[in-house]
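One chain of protein is taken out of this complex; the other chains stay put.
Note that the chains are named A, B and C in the order they appear, and that numbering of residues resets to 1 at the start of each chain.
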Amino acid sequence: MRELDRIVKEIADEMRRRTDRGEVATYIPELACADQQAFGLAVVDTDGHIAAAGDSDTPFSIQSISKVFTLTLALGKVGDRLWQRVGREPSGSPFNSIVQLEFERGKPRNPFINAGAIAVTDTILSGHQPREVLGELLRFIQFLADDTSITIDEAVAASEQRTGFRNIALANYMKAFGVIENPADFTLGVYFHHCAIAMSCRQLAMAARFLAHSGRNPDTGLSVVSPERARRINAIMLMCGHYDGSGEFAYRVGLPGKSGVGGGILAIAPAKASIAVWSPGLDASGNSRLGRIALEMLTQRLGWSIFGV
Amino acid sequence: MRELDRIVKEIADEMRRRTDRGEVATYIPELACADQQAFGLAVVDTDGHIAAAGDSDTPFSIQSISKVFTLTLALGKVGDRLWQRVGREPSGSPFNSIVQLEFERGKPRNPFINAGAIAVTDTILSGHQPREVLGELLRFIQFLADDTSITIDEAVAASEQRTGFRNIALANYMKAFGVIENPADFTLGVYFHHCAIAMSCRQLAMAARFLAHSGRNPDTGLSVVSPERARRINAIMLMCGHYDGSGEFAYRVGLPGKSGVGGGILAIAPAKASIAVWSPGLDASGNSRLGRIALEMLTQRLGWSIFGV
Amino acid sequence: MRELDRIVKEIADEMRRRTDRGEVATYIPELACADQQAFGLAVVDTDGHIAAAGDSDTPFSIQSISKVFTLTLALGKVGDRLWQRVGREPSGSPFNSIVQLEFERGKPRNPFINAGAIAVTDTILSGHQPREVLGELLRFIQFLADDTSITIDEAVAASEQRTGFRNIALANYMKAFGVIENPADFTLGVYFHHCAIAMSCRQLAMAARFLAHSGRNPDTGLSVVSPERARRINAIMLMCGHYDGSGEFAYRVGLPGKSGVGGGILAIAPAKASIAVWSPGLDASGNSRLGRIALEMLTQRLGWSIFGV
Partner (left out) sequence: MRELDRIVKEIADEMRRRTDRGEVATYIPELACADQQAFGLAVVDTDGHIAAAGDSDTPFSIQSISKVFTLTLALGKVGDRLWQRVGREPSGSPFNSIVQLEFERGKPRNPFINAGAIAVTDTILSGHQPREVLGELLRFIQFLADDTSITIDEAVAASEQRTGFRNIALANYMKAFGVIENPADFTLGVYFHHCAIAMSCRQLAMAARFLAHSGRNPDTGLSVVSPERARRINAIMLMCGHYDGSGEFAYRVGLPGKSGVGGGILAIAPAKASIAVWSPGLDASGNSRLGRIALEMLTQRLGWSIFGV
C-alpha cells in the first residue's frame, strides 16, 4: 500500500470518528437533507493514481465549487476581458454580501463570491439559450472528469430557484449597473443549475487535474488552459476560494481551494495532486468543517503546503 | 555567470529604462525626497548566493515591510495568543481604513494593515520602555540580516510622528476597545520608528531568508521560527501583504510578499529564494509599481510561482 | 387679491424665469420626457381657499410622494405593528441604497426610502390581489382629493417595471430576510403602479389637507386619521422625506415635505396649509431643485416655518 493511500485512509477514519461536524446548510431547503455523518476524500496524484476513502463515490451538490469550472470556461470564451466585469481581490465579506457592490458600482470583487459568479455566468450566457449553455458547461465538466454520468440535481436547482432571494437581489442589483447583460432570470437559471451539479469526490478530483498540472490533463496530455492561466486560477482560488474564511484556509491548509455549501472542497497541490473532500457540516464562514481539517492534516503530513516544507 | 545573475541584471536594466514609474508617496513628507529613478533588486538563493543589480545596496525606508519582522517577534513572544487581538483575513480595504475596525469592535483584520501592525507593536511593547523594545527589534533584524549597520532613519520617524494623524486615530480607536493596552503615544512611537528602519535590498533579502527555508537561517542552520510558523507567516503575506492589491500581486507574481510605501517589496519563493526589490514610485494601492512588475518577470522567467510551473 | 395669491403668483413667475433648473430624472425612461420648463404651485389654506399658479393643473408622476398615502393606508390597516417591519429614523443614505439593509438584517430605516416604501406596500398587499389593492389605494387618494379623475399612468408604471432593477433587488433582498411576505413580483407590481399615479399640484395639495388639519378634511370635518397620527406622519416626512437631502430641506424650508423624482414636492404647514409644487429638474439628492427653492421663498415670506417666526 502506498503512503498516500495509507494517509488518506487514516484521515478518513479519523474524520468518521469526530463529533464536531459543524452544521449542515439549511438555507437551500434541499441541501438540508444531506447526511451529516458522510465523509469522503479523493486524491489524484501526478501519476494518475487515485487514493480515495470514505464516501468518495457518493455524489453531492458541488454548489460554489462549480464556479471554478465556469470561471475556466468564461476565460476561455472572453479571455482577460472578463476582468472588466469582475475583480480579483478578496472581498473581506460574506459570500452573499451586497454592500461591496453598492460601493463599487455593481462590479463584484472576485469570481468566487456569489455576485462575481453570477456575473461570470452572465458572460458565458451572452445571448445564448440557458439550456444550451448549461449543456455546454455540463459537457465541459464531464470531459474534464472523463465521466459522462455527471448530472445536474434538478431538485436542488428548483429548491434554490424558489428560495434564492439574495441571489436574485444580487443579479438585479448588478443589472441596474449594466454588469449583467442578459435577462436576470436567464442568468440566474444557469447559475442555480450549475451550482446544483452533483459530483463525487473522485469525479471532482479528476475534473480538476488540469489545475495541478500546468493546465494539462496529465493522462492525455491535452491542454485545457495555458500554464499561466492555470496558475492564475489557482491564485484566485487561494485568495478568494473560501469567502471571509479564505485567510484561515491559506493559514491552515496552505493550498488553493474552493468550497461549496454542499460541504465539498476542491484543493490543488500544484505539480503534486488534485484533491476533493466532502463533509456536509459547515463552519461559521460556510465552509466544510471536517473538510478543512482533513485537508490541513493531509498537507501537514505530506508537506504539500505551497508556503514551504 | 549564473542564470539567476543574468536574469536579475536583465530585469534591473529593463526597469531602469521604463518611464511608467508610478508616484512617490508624499503623505510622509520625508519619503517624498526619494529618487524616483532608483531601482534595486537582490535575490538570495538556497546556496546563499546573492544575485543583485541596480541600487541594491542603497538603504531605503522599509516602512510596512518591517511588519513582517514585528509579527515574527510578536509570535515568538506571545504565540497564538496574538490572534485574540488581530485577525488573519484579507481586509478588502485600503491600508489605513478605519471602517472595518468599527464594524468589528476594534479588532484589526490582519497584522499587515496599519491597524493590525499597531496592535502587534502594542503586544511587543507590553509594559516595556519604547526605547528598549525598539532596540530589541533592531537587533533582531540586524541578527537576521547578519549586519549591524542597519539603523533607524530618525528624520523619517519624526516626519511620520508629526503627520501620522490617521495612525494616531487608529491607535486611539483601538484603545477605546481595549485592543491597545499601552499608552497610545508609546505604541505609536515604536510603530513609527520601526517603519522608519532603513535597509538595502541586499540587507532585506538576507534578513528574510528564514521564511524561504522552513524557519532556519540556511547559512548557520539556526532556527528562527518553526517550519510551521514560517509557512503561516508566508500565508499571511500572500493573503494580506499588499493591502487591497493583494489579489493582484498573487495573480501576477504568485509569491508571498510584503510591500512598503517606501517602494520596497519583500518576496519569498519557498525553498528557493528570498527576494527584495525597491523602486519608490507607487501604484494606486500604494505598492511599488516597478517592484511588482520586476517580481512578475522574475517568477515568470524562473518558474518560481507557488501556483504551478 | 389675497396676499397668499399674490405671493404664490410672484414665486411662480420668478421660478418660470430661472435657468438653473436641475436635471430631469432619466433612470425611469418614461419620466425623461417631462418638460423641464414646467412649474406649478398650489396652496390650500385652512379656509379651503386654493392659491395656485403656473402649471398647477397639469398632472405629473407623483412617484415617491405616493409613499405618504400608502403609509397612511398601511397605518390604518395594521397600526403600530407596521413599525416591526420598518424603522422611523433617517437613513443618511441615498434613496435606493441597499447597504443599510444588509447591516440591519433587511429592516428598512424608514417608510420613505425605496426599501421602506416597498415593505409598506407589502403590508397593504397582505395576500390580496395586486389589482384590488391598487384600486383601493387609488380610490383612497381620489377620496382625499375629492377628485375621481386621478389615474395611474400605465406607461410610467410599465417603464419602471422594465427598468427598476434596483427596486427588484431591494424587494428580493428583504424577502430573503422575511420582511417581504408576498411574492416579490406582486409587491413590486403594486409599488411601481402607485408610484406612477399622476396628479396635478392642485389635486395633491387637496389630497393632503388632512395632514395640515389634525387628521381631518377641513371641508367636511371627516376624520382621516387621529390628530396624533397626522403629527407623526408629518414628523416622518420632515425627518425622512427628502432622502439624504432631508436635513437640507428642514434647514431651508422648515416644513414636513415629501419629494418624488417626477419633480413634485408635497409640504405641510401644520394648522396653516397643504402645499404642492412641481418642477421636473432635480438636484443631486433627487429632489426638485426649483420646487425646494419655491417652498423656501414661500415659508420665508409667510413665516410658516415650524421652527419659529
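One rule holds for everything that comes next: a contact is a pair of C-beta atoms (placed from the backbone, for glycine too) under 8 Å apart; a residue touches a chain by one contact, two chains touch by 3 or more.
The structure presented is a predicted model; accordingly, all values stated were derived computationally and were not measured.
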Chains in view touching the one left out: B, C
Which residue of C:A212, C:V261 or C:A294 touches the chain not shown here: C:A212
Touching the absent chain when the full complex is considered, from B:L170, B:V190, B:A250 or B:A267: B:L170
Residue of C:S56, C:Q142, C:N234 or C:S259 touching the missing chain in the full complex: C:N234
From C:S61, C:S91, C:N217 or C:S259, residue that would touch the chain that is not displayed: C:S91
Of B:V44, B:A184, B:M206 or B:A269, the one touching the omitted chain in the full complex: B:A184
Positions on chain C where the hidden chain makes contact: 87-93, 100, 109-110, 211-214, 227, 230-232, 234-236, 238-240, 244-248, 250-251, 254, 256, 270-271, 305-309
Those residues of chain B which, in the complete complex, touch the missing chain: 97-99, 101-103, 165-166, 168-173, 175-176, 184
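By definition in this document, only the chains that are shown with their structure count from here on.
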Chain contact topology (line, ring, star, complete or other): line
For chain A paired with chain C, centre-to-centre distance based on mean C-alpha positions, whole Å: 47
Set of chain C residues in contact with two or more other chains: none
